[in-house]
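Here it is, the structure, as C-alpha coordinates.
Complex shown without one protein chain; remaining protein chains in place.
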Amino acid sequence: MSIWEKLTELPREIVMTLVLLSIIVPALNPLGLPLMTGQMSQDWYDTVDALPADSVVLFDIGYGSGGYPSLGPGNIAAFHQMFNKDLKIVIMATALEGTLMYPLVMAGVNPESNYGAVYGEDYVFIGYVAGTQTAMAGVLGDLHDLVTNDYLGNPISGMSILDDVAGADDFDLVAYVTTSGDIAEGWVYQAYSQYNCDVIGGTLSMMTTSIKPYYDSGQLLGIMDGIKGAADLEFLTGHPGDAIVSSDILTFSQALVLIFIAVGNISFFMTRKGGGN
Amino acid sequence: MKNKVKYFIVIHFTYKYSYSEGKKTMAILTEGRIVPLIALILVWVAVYIAINMGKEGKIKVRRIAGLDAIEEVVGRSVEMGRPVFDIIGMGTFTDSYATQTVAGLSILNYVAGLSAKLGAELIAPQASVDVMPVAIELVRDAYTVEGKLEELNVDEQLPYLSGTQFAWASGIIGMAARKRPAGNIMIGPFWAESMMFAETFDRIGAMQVGGTARTYQIPFFAALCDYCLIGEEIFAAGAYVSGEPAQIGTIAAQDWYKLAAIALSIVGALLSTVGVNIIAELLAW
Partner (left out) sequence: MDYKRDIPLAITFLVGIIAIGDYYTGIEAVTQTFNVIKNWGIVLQGFALGLGAVNLLRVHGKRISERRGGTDWYFSAWLLLMLAVHIILGLVTGRYEQGETYSWLYNAIYLPLGSTMYSSLAFYMAYGAYKVLRARNFDAALLFITAVLVIIGNTPMFPAIYPGFFHMREWIFGPIVSGAYRGVRIGIGIGAVVLGIKTLIGMETGYLGRR
(Lines give C-alpha, C1' and ligand atoms only; values in the text may rest on other atoms or scores of the structure.)
Protein backbone atom coordinates (compact mmCIF):
# COMPACT_ATOMS: atom_id res chain seq x y z
CA MET A 1 0.00 0.00 0.00
CA SER A 2 1.54 3.30 -1.09
CA ILE A 3 1.72 6.30 1.22
CA TRP A 4 -1.04 7.99 -0.77
CA GLU A 5 -3.34 5.01 -0.39
CA LYS A 6 -2.65 4.98 3.34
CA LEU A 7 -3.47 8.69 3.57
CA THR A 8 -6.71 8.10 1.67
CA GLU A 9 -7.79 5.48 4.19
CA LEU A 10 -6.59 6.88 7.51
CA PRO A 11 -8.06 4.86 10.37
CA ARG A 12 -10.73 6.72 12.30
CA GLU A 13 -8.72 6.17 15.50
CA ILE A 14 -5.92 8.40 14.18
CA VAL A 15 -8.30 11.07 12.91
CA MET A 16 -10.29 11.17 16.13
CA THR A 17 -7.16 11.18 18.31
CA LEU A 18 -5.79 14.18 16.44
CA VAL A 19 -9.17 15.91 16.76
CA LEU A 20 -9.10 15.15 20.48
CA LEU A 21 -5.64 16.72 20.78
CA SER A 22 -6.78 19.78 18.83
CA ILE A 23 -9.51 20.20 21.44
CA ILE A 24 -7.51 19.46 24.59
CA VAL A 25 -4.42 21.58 23.85
CA PRO A 26 -6.20 24.96 23.43
CA ALA A 27 -8.61 24.05 26.25
CA LEU A 28 -5.71 23.67 28.64
CA ASN A 29 -3.71 26.56 27.18
CA PRO A 30 -6.04 29.21 25.78
CA LEU A 31 -4.11 31.24 23.24
CA GLY A 32 -6.50 34.16 22.88
CA LEU A 33 -6.57 33.87 19.09
CA PRO A 34 -8.31 36.77 17.33
CA LEU A 35 -11.97 36.47 16.50
CA MET A 36 -14.32 38.61 14.46
CA THR A 37 -17.78 39.27 15.79
CA GLY A 38 -20.46 38.37 13.33
CA GLN A 39 -23.19 40.75 12.23
CA MET A 40 -25.96 38.51 13.60
CA SER A 41 -24.46 38.54 17.11
CA GLN A 42 -23.82 42.26 16.82
CA ASP A 43 -27.48 42.77 15.95
CA TRP A 44 -28.52 40.69 18.97
CA TYR A 45 -26.33 42.87 21.18
CA ASP A 46 -27.53 46.11 19.61
CA THR A 47 -31.20 45.12 19.93
CA VAL A 48 -30.85 44.50 23.65
CA ASP A 49 -28.66 47.56 24.06
CA ALA A 50 -31.30 49.78 22.50
CA LEU A 51 -33.88 48.89 25.15
CA PRO A 52 -34.39 51.47 27.86
CA ALA A 53 -34.12 50.49 31.54
CA ASP A 54 -37.17 48.68 33.01
CA SER A 55 -38.11 47.24 29.61
CA VAL A 56 -39.59 43.75 29.97
CA VAL A 57 -37.94 40.85 28.18
CA LEU A 58 -39.51 37.40 27.81
CA PHE A 59 -36.64 34.90 27.76
CA ASP A 60 -37.09 31.26 26.87
CA ILE A 61 -34.51 28.67 27.97
CA GLY A 62 -35.24 26.06 25.32
CA TYR A 63 -32.31 23.68 25.63
CA GLY A 64 -31.05 20.92 27.86
CA SER A 65 -27.89 19.17 28.88
CA GLY A 66 -26.84 18.43 25.31
CA GLY A 67 -26.98 22.08 24.30
CA TYR A 68 -25.54 23.56 27.49
CA PRO A 69 -21.86 23.51 26.42
CA SER A 70 -22.72 25.47 23.25
CA LEU A 71 -25.54 27.69 24.40
CA GLY A 72 -25.08 27.98 28.16
CA PRO A 73 -22.18 30.49 27.92
CA GLY A 74 -24.17 32.60 25.46
CA ASN A 75 -27.20 32.47 27.74
CA ILE A 76 -25.06 33.67 30.63
CA ALA A 77 -23.59 36.50 28.54
CA ALA A 78 -27.08 37.51 27.39
CA PHE A 79 -28.32 37.67 30.97
CA HIS A 80 -25.25 39.71 31.99
CA GLN A 81 -26.13 42.28 29.36
CA MET A 82 -29.81 42.36 30.33
CA PHE A 83 -29.19 42.69 34.07
CA ASN A 84 -26.53 45.31 33.39
CA LYS A 85 -29.11 47.33 31.45
CA ASP A 86 -31.64 47.03 34.33
CA LEU A 87 -34.09 45.17 32.16
CA LYS A 88 -36.87 43.12 33.71
CA ILE A 89 -36.61 39.50 32.63
CA VAL A 90 -39.48 37.01 32.63
CA ILE A 91 -37.78 33.65 32.18
CA MET A 92 -39.59 30.53 31.05
CA ALA A 93 -38.66 27.12 29.68
CA THR A 94 -40.31 25.45 26.71
CA ALA A 95 -37.81 22.58 26.88
CA LEU A 96 -38.31 20.01 29.61
CA GLU A 97 -34.69 20.25 30.74
CA GLY A 98 -34.77 24.03 30.67
CA THR A 99 -35.74 24.07 34.33
CA LEU A 100 -32.53 22.21 35.09
CA MET A 101 -30.47 24.65 33.02
CA TYR A 102 -31.88 27.68 34.86
CA PRO A 103 -29.94 27.19 38.13
CA LEU A 104 -26.73 26.53 36.18
CA VAL A 105 -27.13 29.72 34.18
CA MET A 106 -28.08 31.80 37.20
CA ALA A 107 -25.05 30.46 39.09
CA GLY A 108 -22.94 31.89 36.26
CA VAL A 109 -24.74 35.26 36.27
CA ASN A 110 -25.32 35.72 40.00
CA PRO A 111 -27.70 38.66 39.50
CA GLU A 112 -28.20 39.43 43.17
CA SER A 113 -24.52 39.98 43.96
CA ASN A 114 -23.41 41.34 40.59
CA TYR A 115 -26.33 43.62 39.77
CA GLY A 116 -28.36 43.93 42.95
CA ALA A 117 -31.29 42.27 41.20
CA VAL A 118 -34.20 41.08 43.31
CA TYR A 119 -36.18 37.98 42.41
CA GLY A 120 -39.80 38.89 41.85
CA GLU A 121 -38.96 42.51 41.10
CA ASP A 122 -36.25 42.33 38.44
CA TYR A 123 -36.60 38.77 37.24
CA VAL A 124 -38.83 35.77 37.67
CA PHE A 125 -38.73 32.17 36.48
CA ILE A 126 -42.14 30.78 35.67
CA GLY A 127 -40.78 27.30 34.96
CA TYR A 128 -41.51 24.77 32.24
CA VAL A 129 -44.66 25.40 30.24
CA ALA A 130 -45.71 22.38 28.23
CA GLY A 131 -46.76 22.43 24.62
CA THR A 132 -44.13 24.42 22.68
CA GLN A 133 -46.28 26.64 20.42
CA THR A 134 -49.30 26.19 22.64
CA ALA A 135 -47.18 27.38 25.54
CA MET A 136 -45.91 30.35 23.56
CA ALA A 137 -49.42 31.28 22.49
CA GLY A 138 -50.59 30.99 26.08
CA VAL A 139 -47.83 33.14 27.54
CA LEU A 140 -48.21 35.79 24.86
CA GLY A 141 -52.00 35.65 25.02
CA ASP A 142 -52.68 35.82 28.73
CA LEU A 143 -49.76 35.02 31.01
CA HIS A 144 -51.69 35.18 34.28
CA ASP A 145 -54.36 32.84 32.92
CA LEU A 146 -51.78 30.24 31.92
CA VAL A 147 -49.43 30.45 34.92
CA THR A 148 -50.46 31.12 38.49
CA ASN A 149 -47.27 30.15 40.33
CA ASP A 150 -43.63 30.57 39.50
CA TYR A 151 -41.22 27.66 39.40
CA LEU A 152 -40.75 27.78 43.17
CA GLY A 153 -44.47 27.62 43.81
CA ASN A 154 -44.87 31.30 44.76
CA PRO A 155 -48.00 32.96 43.39
CA ILE A 156 -47.05 35.35 40.61
CA SER A 157 -49.92 37.67 41.42
CA GLY A 158 -47.88 39.21 44.20
CA MET A 159 -44.79 39.87 42.09
CA SER A 160 -44.19 43.43 41.04
CA ILE A 161 -42.39 42.41 37.83
CA LEU A 162 -45.58 40.83 36.52
CA ASP A 163 -48.07 43.40 37.80
CA ASP A 164 -48.19 45.19 34.47
CA VAL A 165 -47.44 42.20 32.28
CA ALA A 166 -50.51 40.51 30.81
CA GLY A 167 -49.38 39.37 27.39
CA ALA A 168 -47.50 40.13 24.22
CA ASP A 169 -48.18 43.87 24.22
CA ASP A 170 -46.34 44.19 27.53
CA PHE A 171 -43.14 42.49 26.38
CA ASP A 172 -40.62 44.82 24.77
CA LEU A 173 -38.54 41.93 23.48
CA VAL A 174 -38.85 38.16 23.13
CA ALA A 175 -35.58 36.25 23.31
CA TYR A 176 -34.88 32.56 23.22
CA VAL A 177 -31.95 30.19 23.25
CA THR A 178 -32.73 26.71 21.99
CA THR A 179 -31.49 23.56 20.32
CA SER A 180 -34.93 22.80 18.89
CA GLY A 181 -36.01 23.98 15.47
CA ASP A 182 -39.60 23.69 16.64
CA ILE A 183 -39.00 26.24 19.40
CA ALA A 184 -36.84 28.51 17.24
CA GLU A 185 -39.43 28.77 14.49
CA GLY A 186 -42.33 28.64 16.94
CA TRP A 187 -41.32 31.93 18.53
CA VAL A 188 -41.20 33.57 15.11
CA TYR A 189 -44.69 32.31 14.29
CA GLN A 190 -46.20 33.13 17.65
CA ALA A 191 -44.42 36.31 18.71
CA TYR A 192 -43.61 38.01 15.42
CA SER A 193 -46.37 36.80 13.09
CA GLN A 194 -49.20 37.00 15.63
CA TYR A 195 -48.19 40.01 17.71
CA ASN A 196 -45.42 41.76 15.79
CA CYS A 197 -43.07 41.46 18.77
CA ASP A 198 -39.34 42.07 18.44
CA VAL A 199 -37.66 38.66 18.55
CA ILE A 200 -34.04 37.58 18.90
CA GLY A 201 -32.93 33.96 18.93
CA GLY A 202 -29.96 31.81 19.88
CA THR A 203 -29.50 28.42 18.26
CA LEU A 204 -26.84 25.86 17.46
CA SER A 205 -24.51 26.66 14.57
CA MET A 206 -25.93 23.86 12.44
CA MET A 207 -29.38 25.43 12.72
CA THR A 208 -28.24 28.80 11.42
CA THR A 209 -28.98 27.99 7.78
CA SER A 210 -32.57 27.19 8.69
CA ILE A 211 -33.11 30.22 10.93
CA LYS A 212 -31.24 32.75 8.80
CA PRO A 213 -34.14 33.31 6.35
CA TYR A 214 -36.12 34.74 9.27
CA TYR A 215 -33.21 37.07 10.10
CA ASP A 216 -32.85 38.12 6.47
CA SER A 217 -36.54 39.00 6.27
CA GLY A 218 -36.43 40.98 9.53
CA GLN A 219 -38.57 38.59 11.54
CA LEU A 220 -35.60 37.90 13.78
CA LEU A 221 -33.60 40.96 14.79
CA GLY A 222 -30.49 39.03 15.81
CA ILE A 223 -29.14 35.52 16.05
CA MET A 224 -26.63 34.06 18.47
CA ASP A 225 -25.36 31.16 16.39
CA GLY A 226 -23.87 28.45 18.52
CA ILE A 227 -20.59 28.67 20.30
CA LYS A 228 -19.26 31.29 17.87
CA GLY A 229 -22.21 33.55 18.57
CA ALA A 230 -21.82 32.93 22.28
CA ALA A 231 -18.15 33.93 22.06
CA ASP A 232 -19.14 37.08 20.17
CA LEU A 233 -21.67 37.94 22.86
CA GLU A 234 -19.16 37.32 25.65
CA PHE A 235 -16.72 39.63 23.86
CA LEU A 236 -19.32 42.34 23.22
CA THR A 237 -20.70 42.27 26.76
CA GLY A 238 -17.23 42.19 28.28
CA HIS A 239 -17.81 38.95 30.17
CA PRO A 240 -15.30 36.47 28.73
CA GLY A 241 -16.14 32.93 29.63
CA ASP A 242 -16.26 29.39 28.30
CA ALA A 243 -17.34 30.43 24.83
CA ILE A 244 -14.29 32.59 24.13
CA VAL A 245 -12.06 29.75 25.32
CA SER A 246 -14.06 27.51 23.01
CA SER A 247 -13.38 29.80 20.06
CA ASP A 248 -9.71 28.84 20.31
CA ILE A 249 -10.79 25.21 20.33
CA LEU A 250 -13.02 25.90 17.33
CA THR A 251 -10.12 27.48 15.46
CA PHE A 252 -7.79 24.57 16.12
CA SER A 253 -10.27 21.82 15.43
CA GLN A 254 -11.70 23.36 12.27
CA ALA A 255 -8.22 24.09 10.96
CA LEU A 256 -7.40 20.43 11.56
CA VAL A 257 -10.53 19.37 9.67
CA LEU A 258 -9.41 21.55 6.76
CA ILE A 259 -6.03 19.84 6.85
CA PHE A 260 -7.70 16.42 6.82
CA ILE A 261 -9.88 17.44 3.89
CA ALA A 262 -6.81 18.66 2.00
CA VAL A 263 -4.88 15.47 2.81
CA GLY A 264 -7.83 13.34 1.77
CA ASN A 265 -8.18 15.08 -1.58
CA ILE A 266 -4.49 15.23 -2.41
CA SER A 267 -4.00 11.58 -1.57
CA PHE A 268 -7.16 10.69 -3.52
CA PHE A 269 -5.87 12.40 -6.67
CA MET A 270 -2.33 11.03 -6.25
CA THR A 271 -3.75 7.53 -5.82
CA ARG A 272 -5.90 7.94 -8.91
CA LYS A 273 -2.94 9.31 -10.84
CA GLY A 274 -0.92 6.30 -9.77
CA GLY A 275 -3.58 3.99 -11.18
CA GLY A 276 -5.18 2.95 -7.89
CA ASN A 277 -8.91 2.99 -6.99
CA MET B 1 -65.01 5.23 5.68
CA LYS B 2 -65.66 4.72 1.97
CA ASN B 3 -63.23 6.12 -0.57
CA LYS B 4 -65.89 7.86 -2.60
CA VAL B 5 -66.95 10.77 -0.43
CA LYS B 6 -68.44 13.93 -1.80
CA TYR B 7 -67.24 17.05 -0.06
CA PHE B 8 -69.62 19.89 -0.05
CA ILE B 9 -67.88 23.00 0.97
CA VAL B 10 -69.70 26.24 1.46
CA ILE B 11 -67.71 29.18 2.60
CA HIS B 12 -69.53 32.12 4.05
CA PHE B 13 -67.57 35.27 4.09
CA THR B 14 -68.79 37.49 6.83
CA TYR B 15 -66.93 40.77 6.83
CA LYS B 16 -67.51 41.56 10.45
CA TYR B 17 -64.38 42.43 12.34
CA SER B 18 -64.09 41.90 16.03
CA TYR B 19 -61.01 42.71 18.07
CA SER B 20 -59.93 40.28 20.70
CA GLU B 21 -56.57 40.00 22.40
CA GLY B 22 -55.02 42.40 19.95
CA LYS B 23 -55.76 40.07 17.01
CA LYS B 24 -58.18 40.93 14.24
CA THR B 25 -60.49 38.05 13.46
CA MET B 26 -63.47 37.79 11.20
CA ALA B 27 -66.53 36.22 12.77
CA ILE B 28 -66.06 32.91 10.91
CA LEU B 29 -62.65 32.96 9.33
CA THR B 30 -59.38 34.09 10.84
CA GLU B 31 -57.80 36.97 8.97
CA GLY B 32 -54.54 36.13 7.28
CA ARG B 33 -55.57 32.50 6.83
CA ILE B 34 -58.17 32.74 4.08
CA VAL B 35 -55.80 32.01 1.21
CA PRO B 36 -54.21 29.08 3.12
CA LEU B 37 -57.72 27.70 3.72
CA ILE B 38 -58.54 27.99 0.02
CA ALA B 39 -55.22 26.30 -0.77
CA LEU B 40 -56.05 23.50 1.66
CA ILE B 41 -59.45 22.96 0.06
CA LEU B 42 -57.81 22.87 -3.36
CA VAL B 43 -55.34 20.26 -2.08
CA TRP B 44 -58.28 18.09 -0.98
CA VAL B 45 -59.77 18.44 -4.46
CA ALA B 46 -56.40 17.68 -6.07
CA VAL B 47 -55.98 14.56 -3.92
CA TYR B 48 -59.48 13.39 -4.85
CA ILE B 49 -58.79 13.89 -8.55
CA ALA B 50 -55.36 12.29 -8.25
CA ILE B 51 -56.78 9.21 -6.50
CA ASN B 52 -59.31 8.72 -9.30
CA MET B 53 -56.66 9.22 -11.95
CA GLY B 54 -54.42 6.79 -10.11
CA LYS B 55 -57.14 4.15 -10.07
CA GLU B 56 -57.50 4.59 -13.82
CA GLY B 57 -53.78 3.97 -14.21
CA LYS B 58 -53.08 7.43 -15.57
CA ILE B 59 -50.41 8.29 -12.97
CA LYS B 60 -46.85 7.04 -13.29
CA VAL B 61 -44.12 7.98 -10.83
CA ARG B 62 -40.37 7.90 -11.31
CA ARG B 63 -38.26 5.35 -9.50
CA ILE B 64 -37.16 6.46 -6.07
CA ALA B 65 -33.83 4.69 -5.67
CA GLY B 66 -33.84 4.83 -1.89
CA LEU B 67 -37.19 3.07 -1.59
CA ASP B 68 -36.29 0.48 -4.22
CA ALA B 69 -33.11 -0.23 -2.27
CA ILE B 70 -34.99 -1.26 0.87
CA GLU B 71 -35.62 -4.71 -0.53
CA GLU B 72 -31.93 -4.95 -1.40
CA VAL B 73 -31.01 -3.98 2.17
CA VAL B 74 -33.22 -6.69 3.68
CA GLY B 75 -31.98 -9.23 1.14
CA ARG B 76 -28.39 -8.39 2.04
CA SER B 77 -29.15 -8.98 5.69
CA VAL B 78 -30.58 -12.39 4.91
CA GLU B 79 -27.55 -13.37 2.82
CA MET B 80 -25.09 -12.27 5.45
CA GLY B 81 -27.09 -13.77 8.31
CA ARG B 82 -27.07 -10.49 10.17
CA PRO B 83 -29.98 -8.42 11.41
CA VAL B 84 -31.53 -5.39 9.72
CA PHE B 85 -32.32 -2.28 11.72
CA ASP B 86 -35.30 -0.05 11.06
CA ILE B 87 -35.20 3.16 13.07
CA ILE B 88 -38.26 5.39 12.87
CA GLY B 89 -36.91 8.29 14.90
CA MET B 90 -37.92 9.95 18.12
CA GLY B 91 -41.12 11.61 16.99
CA THR B 92 -44.48 11.22 18.67
CA PHE B 93 -48.04 11.48 17.37
CA THR B 94 -48.62 14.78 19.12
CA ASP B 95 -45.65 16.86 18.03
CA SER B 96 -45.18 18.68 14.74
CA TYR B 97 -43.18 15.75 13.35
CA ALA B 98 -46.10 13.34 13.57
CA THR B 99 -46.38 13.16 9.79
CA GLN B 100 -42.76 12.01 9.56
CA THR B 101 -43.42 9.43 12.26
CA VAL B 102 -46.39 8.12 10.27
CA ALA B 103 -44.18 7.93 7.19
CA GLY B 104 -41.59 6.00 9.19
CA LEU B 105 -44.26 3.58 10.42
CA SER B 106 -45.37 2.90 6.83
CA ILE B 107 -41.84 1.89 5.96
CA LEU B 108 -41.54 -0.15 9.18
CA ASN B 109 -44.59 -2.14 8.16
CA TYR B 110 -43.10 -2.71 4.70
CA VAL B 111 -39.70 -3.71 6.11
CA ALA B 112 -41.37 -6.00 8.66
CA GLY B 113 -43.27 -7.72 5.85
CA LEU B 114 -40.08 -8.17 3.84
CA SER B 115 -38.15 -9.40 6.88
CA ALA B 116 -40.84 -11.93 7.71
CA LYS B 117 -41.03 -13.10 4.09
CA LEU B 118 -37.28 -13.37 3.51
CA GLY B 119 -36.33 -14.52 7.00
CA ALA B 120 -34.32 -11.50 8.17
CA GLU B 121 -34.08 -10.56 11.83
CA LEU B 122 -35.67 -7.13 12.16
CA ILE B 123 -34.60 -4.87 15.02
CA ALA B 124 -36.65 -1.71 15.49
CA PRO B 125 -35.74 0.08 18.74
CA GLN B 126 -38.37 2.48 20.02
CA ALA B 127 -37.99 5.91 21.61
CA SER B 128 -41.55 7.07 21.92
CA VAL B 129 -44.00 5.47 24.33
CA ASP B 130 -47.08 6.47 22.35
CA VAL B 131 -45.68 5.27 19.04
CA MET B 132 -44.32 1.98 20.38
CA PRO B 133 -47.64 0.11 20.69
CA VAL B 134 -48.52 1.12 17.13
CA ALA B 135 -45.13 -0.02 15.84
CA ILE B 136 -45.47 -3.35 17.66
CA GLU B 137 -48.94 -3.85 16.21
CA LEU B 138 -47.76 -3.04 12.67
CA VAL B 139 -44.85 -5.47 12.91
CA ARG B 140 -47.05 -8.16 14.45
CA ASP B 141 -49.56 -7.68 11.64
CA ALA B 142 -46.85 -7.98 9.01
CA TYR B 143 -45.48 -11.18 10.54
CA THR B 144 -49.01 -12.61 10.90
CA VAL B 145 -49.76 -11.98 7.23
CA GLU B 146 -46.61 -13.97 6.33
CA GLY B 147 -47.56 -16.68 8.82
CA LYS B 148 -44.36 -16.17 10.81
CA LEU B 149 -45.69 -14.66 14.04
CA GLU B 150 -43.91 -17.27 16.16
CA GLU B 151 -40.56 -15.97 14.86
CA LEU B 152 -41.19 -12.51 16.29
CA ASN B 153 -39.84 -11.69 19.75
CA VAL B 154 -41.28 -8.26 20.48
CA ASP B 155 -39.24 -7.60 23.62
CA GLU B 156 -35.94 -8.27 21.88
CA GLN B 157 -36.77 -6.94 18.44
CA LEU B 158 -38.76 -3.83 19.35
CA PRO B 159 -37.31 -2.79 22.69
CA TYR B 160 -38.13 0.52 24.27
CA LEU B 161 -34.81 2.23 24.91
CA SER B 162 -35.51 5.73 26.20
CA GLY B 163 -37.41 8.88 25.37
CA THR B 164 -34.34 10.99 26.01
CA GLN B 165 -32.31 11.79 22.94
CA PHE B 166 -28.84 10.67 23.86
CA ALA B 167 -29.87 7.77 26.04
CA TRP B 168 -31.76 6.47 23.01
CA ALA B 169 -28.86 7.27 20.69
CA SER B 170 -26.30 5.52 22.86
CA GLY B 171 -28.64 2.54 23.20
CA ILE B 172 -28.91 2.15 19.44
CA ILE B 173 -25.18 2.67 18.92
CA GLY B 174 -24.52 -0.02 21.51
CA MET B 175 -27.00 -2.41 19.91
CA ALA B 176 -25.45 -1.78 16.50
CA ALA B 177 -21.96 -2.47 17.81
CA ARG B 178 -23.09 -5.75 19.41
CA LYS B 179 -25.43 -7.05 16.72
CA ARG B 180 -23.44 -5.76 13.71
CA PRO B 181 -26.39 -5.45 11.32
CA ALA B 182 -25.99 -5.76 7.58
CA GLY B 183 -28.58 -3.13 6.85
CA ASN B 184 -30.01 -0.01 8.40
CA ILE B 185 -33.11 1.87 7.36
CA MET B 186 -33.69 5.22 9.04
CA ILE B 187 -36.83 7.01 7.91
CA GLY B 188 -38.57 9.47 10.18
CA PRO B 189 -37.76 12.54 12.27
CA PHE B 190 -34.18 12.63 13.48
CA TRP B 191 -32.21 15.13 15.46
CA ALA B 192 -28.50 15.33 16.28
CA GLU B 193 -28.27 11.56 16.63
CA SER B 194 -28.65 11.16 12.86
CA MET B 195 -24.94 11.75 12.30
CA MET B 196 -24.02 9.32 15.06
CA PHE B 197 -26.21 6.60 13.60
CA ALA B 198 -25.06 7.11 10.04
CA GLU B 199 -21.40 7.06 11.03
CA THR B 200 -21.74 4.09 13.40
CA PHE B 201 -23.62 1.91 10.95
CA ASP B 202 -21.22 2.93 8.18
CA ARG B 203 -18.30 1.82 10.36
CA ILE B 204 -19.95 -1.54 10.93
CA GLY B 205 -20.36 -1.96 7.18
CA ALA B 206 -24.14 -1.80 7.06
CA MET B 207 -25.91 -0.73 3.90
CA GLN B 208 -27.95 2.33 4.78
CA VAL B 209 -31.09 4.01 3.53
CA GLY B 210 -31.75 7.29 5.31
CA GLY B 211 -34.59 9.73 4.96
CA THR B 212 -35.93 12.61 6.98
CA ALA B 213 -37.84 15.81 6.45
CA ARG B 214 -35.93 17.55 9.22
CA THR B 215 -33.84 19.78 7.03
CA TYR B 216 -31.00 20.13 9.53
CA GLN B 217 -30.24 16.43 9.33
CA ILE B 218 -30.65 15.78 5.61
CA PRO B 219 -27.00 16.69 4.83
CA PHE B 220 -25.71 14.03 7.24
CA PHE B 221 -27.80 11.32 5.65
CA ALA B 222 -26.89 12.53 2.18
CA ALA B 223 -23.20 12.36 3.04
CA LEU B 224 -23.07 9.00 4.77
CA CYS B 225 -25.99 6.83 3.69
CA ASP B 226 -25.90 4.71 0.55
CA TYR B 227 -29.33 5.99 -0.38
CA CYS B 228 -30.98 9.14 0.88
CA LEU B 229 -34.58 10.28 0.74
CA ILE B 230 -34.78 14.04 0.85
CA GLY B 231 -37.67 15.87 2.41
CA GLU B 232 -41.03 15.05 0.89
CA GLU B 233 -39.86 11.74 -0.57
CA ILE B 234 -40.46 10.16 2.83
CA PHE B 235 -44.11 11.22 2.72
CA ALA B 236 -44.46 9.48 -0.62
CA ALA B 237 -42.74 6.38 0.77
CA GLY B 238 -45.82 4.64 2.13
CA ALA B 239 -47.72 5.15 -1.10
CA TYR B 240 -44.75 4.15 -3.25
CA VAL B 241 -43.95 0.89 -1.50
CA SER B 242 -47.61 -0.14 -1.34
CA GLY B 243 -47.82 0.09 -5.12
CA GLU B 244 -51.57 0.65 -4.94
CA PRO B 245 -52.74 2.79 -7.86
CA ALA B 246 -54.84 5.06 -5.65
CA GLN B 247 -51.88 5.68 -3.34
CA ILE B 248 -49.59 6.37 -6.29
CA GLY B 249 -52.11 8.94 -7.43
CA THR B 250 -51.67 10.94 -4.23
CA ILE B 251 -47.98 11.37 -5.03
CA ALA B 252 -49.07 13.19 -8.16
CA ALA B 253 -51.18 15.59 -6.05
CA GLN B 254 -47.98 16.53 -4.17
CA ASP B 255 -46.20 17.25 -7.43
CA TRP B 256 -49.03 19.33 -8.87
CA TYR B 257 -48.90 21.55 -5.84
CA LYS B 258 -45.16 21.86 -6.09
CA LEU B 259 -45.54 23.01 -9.67
CA ALA B 260 -48.08 25.59 -8.51
CA ALA B 261 -45.66 26.76 -5.80
CA ILE B 262 -42.84 27.06 -8.34
CA ALA B 263 -45.06 29.04 -10.73
CA LEU B 264 -46.20 31.38 -7.95
CA SER B 265 -42.59 31.85 -6.79
CA ILE B 266 -41.35 32.75 -10.27
CA VAL B 267 -44.24 35.08 -11.02
CA GLY B 268 -44.07 36.64 -7.55
CA ALA B 269 -40.31 37.17 -7.73
CA LEU B 270 -40.54 38.79 -11.17
CA LEU B 271 -43.40 41.06 -10.12
CA SER B 272 -41.68 41.99 -6.83
CA THR B 273 -38.55 42.89 -8.78
CA VAL B 274 -40.53 45.52 -10.69
CA GLY B 275 -42.18 46.72 -7.50
CA VAL B 276 -45.52 44.96 -7.83
CA ASN B 277 -46.17 43.02 -4.62
CA ILE B 278 -49.57 41.67 -5.51
CA ILE B 279 -48.66 38.01 -5.00
CA ALA B 280 -47.26 38.63 -1.52
CA GLU B 281 -50.33 40.70 -0.59
CA LEU B 282 -52.69 38.09 -1.98
CA LEU B 283 -51.01 35.29 -0.05
CA ALA B 284 -51.22 37.31 3.16
CA TRP B 285 -55.00 37.73 2.79
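Things worth noting here:
Each chain gets a letter, A and B, in the order it is written, and its residues are counted from 1.
Going forward, a contact is a pair of C-beta atoms (placed from the backbone, for glycine too) under 8 Å apart; a residue touches a chain by one contact, two chains touch by 3 or more.
Note that this is a predicted model, so its numbers are computed, not measured.
Shown chains touched by the hidden one, complex as a whole: A, B.
Checked against the full complex, the one of B:59, B:73, B:90 or B:105 touching the unshown chain is B:105. Of the candidate positions A:2, A:39 or A:160, contact with the hidden chain is made by A:39.
Touch with the chain that is not drawn comes from one residue among B:29, B:61, B:80 or B:149, which is B:29.
Even with one chain removed from view, chain B keeps its contact list with that chain: residues 1, 3, 5, 18, 25-30, 33, 36-37, 40, 43-44, 47, 51, 92-94, 99-100, 102-103, 105-106, 109, 129-130, 132-138, 141-142, 155, 159-160, 162-166, 169-170, 192, 195-196, 198-199, 213, 215, 218, 220, 223-224, 230-236, 238-239, 242, 246-247, 250, 253-254, 257-258, 261.
For chain A, the residues touching the chain absent from view are 10, 12, 15-16, 19-20, 23, 33-36, 38-39, 64-70, 100, 103-104, 130-131, 134, 149, 151-153, 205, 208-210, 212-213, 216, 228, 231, 247-248, 250-251, 253-258, 260-261, 263-265, 268-269.
Note that only the chains that are shown with their structure count from here on.
Chain B meets chain A in the complex at residues 21-23, 95-96, 165-166, 192, 203, 214-216.
Residue ranges on chain A touching chain B, taken from their complex, read 12, 66, 132-133, 141-142, 167-169, 179, 181-182, 194-195, 206-207, 209-210.
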